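All protein chains but one are shown at their positions in the complex.
And now, chain A:
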């Protein structure tokens, strides 16, 4: 699986050549590698933008404004779900939970969090991304890396950015705090 990420870090998505190389290296059948790469949504079988934006439309985010963000971004960029802008800079995907419900509505770009988004802030994110200078993620590193760079990190090639910025925020720890207080 790191190898599939590695293929993405070079080709931008999981290419057939990549699958063949992995199958050869690991002595697997191409059908088996394809089965894995098509099962997980982080592996893309078609090219994505340099900045891949995922908008959560699961229950909590949707209620908090995720649906509105998703619709407006699609309209703003004039693309459909899983579409890529003509310049190849930004692609949009609706996500089933970004695992950050405490910051809903959440948008992610190249797997970095943009918390408590609004329609305007999300538009600013995609516009910045198209212009080549996306705003920094709310948590984590101080700058947003490209999709290929992010894939390289997932493949195990540490870029040293992982420990930057806020790791665990106040809302995430709130439940723990309350439960500890309750115990006392």
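Assume a residue touches a chain if its C-beta (ideal position, glycine included) is under 8 Å from a C-beta of that chain, and two chains touch if they have at least 3 such contacts; residues count from 1.
The criterion applied here is as follows: contacts and distances are computed from a predicted model.
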item: Missing subunit (named according to UniProt) among the choices "E2 ubiquitin-conjugating enzyme", "EKC/KEOPS complex subunit CGI121", "NADH-ubiquinone oxidoreductase 75 kDa subunit, mitochondrial" or "Peroxisomal membrane protein 11B-like"; value: "NADH-ubiquinone oxidoreductase 75 kDa subunit, mitochondrial"
item: Sole residue of A:35, A:63 or A:99 that reaches the chain not shown, by the stated touch rule; value: A:35
item: Touching residues (missing chain, whole complex) on chain A; value: 16, 19, 28-35, 38-39
